[in-house]
Structure formats: structure tokens, C-alpha cells
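The other protein chains are all here in position, but one chain of the complex has been omitted.
Labels A, B and C are assigned to the chains in the order they are written; within every chain, residues are numbered from 1.
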Amino acid sequence: MNLTVKIGNMTMKNPVMTASGTFGYGAEYSEFVDLNALGAVVVKGISLRPREGNPPPRIVETPCGMLNSIGLQNVGLEAFLKEKLPFLRRYDTPVVVNILGDCVEDYEELCTRLDGKVEAIELNVSCPNVKKGGISFAIDREALKELIGKVRKKVKHSTLIVKLSPVSEDIASISVLCEKEGADAVSLINTIPAMAIDIETRRPALANLIGGLSGPAIKPIGVRMVWQVYQAVKIPIIGMGGIMNASDAIEYMLAGATSVAVGTANFVNPSATVDIIEGIKDYMKRHSISDINEITGGIIWEIKDH
Amino acid sequence: MNLTVKIGNMTMKNPVMTASGTFGYGAEYSEFVDLNALGAVVVKGISLRPREGNPPPRIVETPCGMLNSIGLQNVGLEAFLKEKLPFLRRYDTPVVVNILGDCVEDYEELCTRLDGKVEAIELNVSCPNVKKGGISFAIDREALKELIGKVRKKVKHSTLIVKLSPVSEDIASISVLCEKEGADAVSLINTIPAMAIDIETRRPALANLIGGLSGPAIKPIGVRMVWQVYQAVKIPIIGMGGIMNASDAIEYMLAGATSVAVGTANFVNPSATVDIIEGIKDYMKRHSISDINEITGGIIWEIKDH
Amino acid sequence: MSRRFTARLIEKRWLSSEHFLLRLVPEEKTPEPKPGQFYLLRPSDTYDPLLRRPFSIFRSSKGTIEFFIEKKGKGTTLLSELQKGKRLDCMGPLGRGFPLNILSQDSVVVAGGMGIASVFSLLEHFKDLIFIYGARTKEQLFFLDELSSLKRLITVTEDGSHGKRGNTVDALKEVIEEERVTSVFACGPEGMNQSVSRLLKSHSIEGYISFEERMACGVGACLGCVKETPQGMKRVCTEGPVFSVKEL
Partner (left out) sequence: MSRRFTARLIEKRWLSSEHFLLRLVPEEKTPEPKPGQFYLLRPSDTYDPLLRRPFSIFRSSKGTIEFFIEKKGKGTTLLSELQKGKRLDCMGPLGRGFPLNILSQDSVVVAGGMGIASVFSLLEHFKDLIFIYGARTKEQLFFLDELSSLKRLITVTEDGSHGKRGNTVDALKEVIEEERVTSVFACGPEGMNQSVSRLLKSHSIEGYISFEERMACGVGACLGCVKETPQGMKRVCTEGPVFSVKEL
């Protein structure tokens, strides 16, 4: 039974990775999960310098989901390379670094310094582009094009993944843009901007007012977007958003994902990733599937018209 | 205690209406709800001619939500006016007709024929614009501008509401466009395009592949959008998306809604609308609020910066 | 008399590891259900699962209603875990049941698998008829004791472990060839329902078949549960779940 998948030139022993920001820097969960069993570990978004993030409260539960407004809190590139990466290097598992910046130059520098040191770099483009009045790269096509074009030149050894935001009106054409500019893969979906209010105090549940919705609630939106992107591009897709179990992971793969990332599920079930890997194997056995790659895009459909 | 709110020139005895497509033409739920108790009844989207809608299966449950791909099934304008409206006229409750068309002309004719016969007309702009290659009015700003400008000329007596789609990248600027073109109010959010796959059969859960996600899962997205629109426009907002109980309704009102619509909740609890009205009254008593309009936009917030 | 009520669970009885009976007592007066009608039960007080689940009335008497349920997924699993005394949020009876006035000695009732849940109360109502009951194996045939008082009980199983090896449609064909049959009442999986419908049409026999479709509202409002018919989309919850073969 072959579980191996390839994302760009990163080979994963199985299609299951962690979603950025939900697995710390790997060490936090190493007591609950054998990191060697994972397809890849994706770490919390890293910026050039350490960041404090948003004030608390930063999380709140919503129906079948949660909002987070962690913001950009992270240890910064230096500390990541010195203190966090060596731990992950003890494992035989590819490391993907999610990166975030205020402007194109930040991303370029991050890529230059990380290239070749980690198997893949994932650009989080949901961040506001400070030099352009704070509009997110995710919805400013020009800025996104420039960003990917420029970082592509810096990433010569690692695999370059662009992480798409579900805010896009037309996720398929955004993914085509990424492919054209040289992204090796796209990952989606990031969290959906959302909000909750405590009606007794009239205060927002998050100090930052708006946070990102994740968890099972968003799964049908993520599956739809992966399917739309799969119709549009040839590069591999990393699917995520509300994957809680093997069935959810397979749903994403049938829609077109080559690999899947597990986020919020880690909080609910710290061994979610490895449980999902086992569940995928069971499914393959049950359906006599010898190669996991057969599942990708395997949805059977035709639209009947009226 | 004043529960009366105004949407354009439609006066509602309380802020709670039904969401289009979830309450049939009113009669279906009249056994479970006193229609006289409602702020308004919004009926299933009406088109010029009767429509068959999409093939089954049309609904599927998802975590804390459901997908529907009913499509455009409705009895058509004629039958609505002859067979459905007279029943609703027996009640002392405003009637809102949600309308949908394939092109601007369809909407214009619907408006001409409905104007003055019902208290309000709600334009469902999530439909594909057949004359423009099927792009939805909701994301084609030019088409949307033209649509609202033209129907505004036909709607002289009824209140004109534009129902916004959550697919918009920038819901606030879309709402500003609606206000400028003369909409009396905006309602939001419509369902979110989404998808589910049966992993055992590999078939999409809905015959139409993509359906609209509704229910508690989407509430935090709807609340965020209502809040963003409230910052941008002066016309009243009808908030909806996952309102299951009075607390959810008040959350939407604190975010900026003048009125709220109850959709999927009717399926779970057929008396949801009246239960919510009672719950709002309790809340007002508990917090010594004499006028419901005080709640609208009543969220207390400041963003702390880092 | 309201079709929305709470009912108290007074008995839960397992008939296999996957099949159970729930007996409920409505806490207020509700209309008497007719065979073939159904109820919507809310499996949880939370929003996961969100929607109510439809179940045929299995049996009713003296203020109790009974459902025969197969554990399939989230909702039925939660229902199977309910404790005696629990109060359940119910809607019903809903939909169009079987037309009882045409039941006669020349009627045949057919159930495939869980279809028994929908026709059982019909059989309690009128016993002087032929009942064809099919399932995969004999373990999936239930209530054989109760059914022994019928005029004639024909069982069929896919593996031949009880009655004839075969399926209900073949058994029905045989009966139609051998006996005078003026009306047929059926409920089973989609495939069986389709075949029965075709068979009855070709023999011009009056027939009523109960169908399933995913439901949200149960009262005709959401248009979610439609079935395509020559006369257009029909709502299973209101125009059905029992349809005349003529409509199909």
C-alpha cells in the first residue's frame, strides 16, 4: 500500500500534515504524537522579528468551530532557526515553515534565509500588506502576483507553497495566478474572518473583535474551494479546514487534495493526525486502493441540467 | 417596551422575520407559529415563471449546518399572487417577497408587478446573470449597480431590500453601492457556497454538487459581515445566518442589525421565530431596555494596538 | 392537538446490536397517526447533529407511539443512547400515509429491510392479507412472531437463511401470477421501490409505495425532500412519503 505523496520536491511518507498555528513548533505535541509518523510538520507562522500578537481574549468557541485572533505571535526567524528547528530535525519528517510579513521585502528575506534549510516554505498571504494601506495580499491580485514572483526567485531548494484565503471571491483564478507565478503548490483554506459578541457585556468575545473561524463548521466551504481549485490548476493542493477524522481527510482528497492538513482537530484530539493516517489506511484496505494518489480528485460527478 | 422597528417604510411590530426559502409561503408553518406574531414573513424566492429547481438529493447535514441546493424551485409570480399571497393577507403581518431572475429585465418585471402589492421586495442577487455568462450579480459590481438602479425606478411603494451574498471579498463596499443606488435596506448573509462528498460512493452529497451552507456554523461569519456593513452604511440592515435563539438574534442586533431573519432554525424548532421574540423581550426586561432600537449597533469596543 | 410536542421515553428495547424500539408517551394530546405517516425526532439538544430525523410510526396505542430504528449514523446512535425518562422534541404525525380504505383480502404488503417499520402498523390494522417480507439474512427479519397471525407470511432472504432465497420483487411477481391481487402496499430500499412500481404498472395493479428522501422541515416548506415524478417535483414529506404508483 503506497501512502507516499509529493508536494513539489517534498516527499511525504503519507498525506497528513499539521496546519500552521495549531501544532506549535512540533515539540508541544511530541508527547502525544510520534512526529516520525507524520507526513510533514507545519509550524506556526514565522516573521523576521519576534511578535507579541493580539491581546487576550484570543479564542472563543462557536458552533462546531472556534475563532482565534492569535495574530502574529511567534518567536521570530532567529529563535526559530536556533531553538525550534533543531528539535524538529531529530525526526525523519519534512518541516514546512509558514511565513508572514508586512511587505514583499519581508517575505523575500524570510525565504532567502530559510531556503534549503527546510523542505518547504508556505506563504501566508492573508496578512495585511502594510506598504499598500493594509489590504491583504490575498485579495490584491497585483500585490499577490508581485509577491509570488519575487519570492520564487529566492526559493531555489525548498518547495514553495502559497496558502490561500477563503475570502477570495474567485479562489480558482487566484490559484491559477499562483501556479503561473511559479508556486509549487497551494494550500487552502485559511480561517474565515468572523466575529462573536457577548450579549451580556455587549463586548466582542475577542479583544481584537475579528478572528478566524476554523473547525468542522467550515469543512464544506473548504471542500468546495479545493474542488474548484482542482478544476483550475495542475499543481498539487494541500486541503484543510475542519478535518477531524479520516473520513473528512478523504473527502478533501476526493475533491482534489494531494495532501491534507489537520488544524483545530489537534485541540480536540491530540492524536488526531496519527488517527487520521490509520483511518486512511483502513479506508484504502476496505476499498482495495493500493496507492493513495488514486484518491486525489476521485469524486464521481456529472451535473444533471433542468 | 417598544419592539417596533422600521425597514424603509415597512413597519414591523418586532424585529423578527423569516428567512426566504425556509418558511415556504407562510402557510406551511401556520400550524406551528401564529403568523400574526411575526415582524414579517419573507417568502421563498419567486421568479417570473414557475421553476423546477435542482434534482434531488438537495440537502445534506454538515457539522452545525446544512447544505441546500433547492435551486430556483417556486410556483412563479402568477401562482404566487393568486394562490399564496391571499392566504398571507389574512394576517396583520407585512409580507416580503424575495425575487430572483436570470437578467435585469426579469427583476424589473417582477418589481413592476409586485410593487405596492407587498410591503417589501427583497432582491436575491446571488443568482447567475445569464446574459453576462452566468457571473453572479453579487460579485459583478457593474451588473449589480445597473440592477439596483433599474429596479429602484420600478419600486415606488414597496420597500426595496437587497440581499447580499457572503461570497463578496468586500461586503462593506458592496453595501455602500446598494445604498447609493437607492436600496432602502440590505439583508445578509445568504448561504455560503459549499460542498460535501460521500466517501463510500465517491459521489457528491448533493446532485448539484455545490449547495449553500446555512445554520449555526455560519453565524460568526454573518455577525462579522453585519458589523462591517454597519460601519459603512446608514440604511437599515436585516441580519441573518445561523440565528437559532434570542441570544443569536441579539448578537446580530448588537453588531448592527435593525431586524433579523430566522432560517434554518425553523427546521430544528418550528416555533423558533416566536421563541426568539419572547427571548428578546426577556433580555430587554433583564437589561431594562425600553426600546429595541437601542440595541442596534450597541456593541462596545475599542481595539488595543500592539 | 398539536403536531409539535414533547414525549417521554418510557422504553428502549434492543432487537439486535443495530436495531431498537423506542416507546414514547407524548406529554400532550396529539393527533392519531395513520400507517405510513412519520414523525421528526430531534436527536440532540445541541446543534450537532442539527436536523431532526424522520421515522415512520411503527405502532401506536393508548397515547404511546413507537418507533423501530436502525443505527445508521450520528443521529440514530444518539437516539440509541437515550436513557429512559428522557424528554424528546417531536413533530408529527406528518405526511400522507397508506390509503386504508382499499385494503382487502386481495391486498399484498411488501417490506424490504427497514421497510417493515413503515408497514407494520398497516399489518396490525388489517391481517387478512399476504405479506412479503425480505431481508439480507434471517437476522434482519424482525417481529416474525407478531407477523404469524397474518393470512399469509412469505419471507425471502438474500442468503436463503429464512424463507426463499431471493428478493421481495421476485416473490411479489410470483404471487401476482398465482393469486388475485388488487392492491399492493410497499416500503423498502429505493431499488426495490422502483422495481415494485414498474411491476405494478406493467400489471395495472393499484399500488402505494413509501419512499425516503433526506428531510429538513418535514412540513413542505424547504423543498428539500423532493422526488422527481412525471408531474414534476413532489415533496416526500407532504405529497408523500406514500405515493400512488400512478403518480410515479
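Operating definition for what follows: contacts are C-beta pairs under 8 Å (C-beta built on N, C-alpha and C of every residue); 3 or more make two chains touch, one makes a residue touch a chain.
Quick caveat, the model's predicted, so the values are computed rather than measured.
*Asks:* One chain isn't displayed here. Which of the visible ones does it touch?
*Replies:* Across the whole assembly, the hidden chain touches A, B, C.
*Asks:* For a quick check of understanding: of A:15, A:63, A:101 or A:220, which residue touches the chain that isn't displayed?
*Replies:* A:63
*Asks:* For the chain left off this view, which of A:11, A:247 or A:271 is in contact with it?
*Replies:* A:271
*Asks:* I'm checking contacts with the chain that's been left out. Which of C:17, C:83 or C:148 qualifies?
*Replies:* C:83
*Asks:* In terms of residues, what is the contact footprint of the unshown chain on chain C?
*Replies:* Answer for chain C: residues 44, 46-49, 74, 78, 83 touch the chain left out.
*Asks:* For chain B, which positions touch the chain that isn't shown here?
*Replies:* Considering the whole complex, chain B reaches the absent chain at 63-64, 216.
*Asks:* What chain A residues would touch the chain not displayed?
*Replies:* Given the touch definition above, chain A has residues 21-24, 28-29, 31-32, 44, 52-53, 55-61, 63-66, 68, 70, 73, 215-216, 244, 264, 266-271 touching the missing chain.
By our rule, only the chains that are shown with their structure count from here on.
*Asks:* Which chain has its C-alpha centre farthest away from the C-alpha centre of chain A?
*Replies:* It is C.
*Asks:* Among the residues of chain C, pick out those that touch two or more other chains and give their numbers.
*Replies:* 47-48
*Asks:* Can you list every residue of chain B that touches 2 or more other chains, as numbers and ranges?
*Replies:* 52-53, 55, 63-65, 215-216
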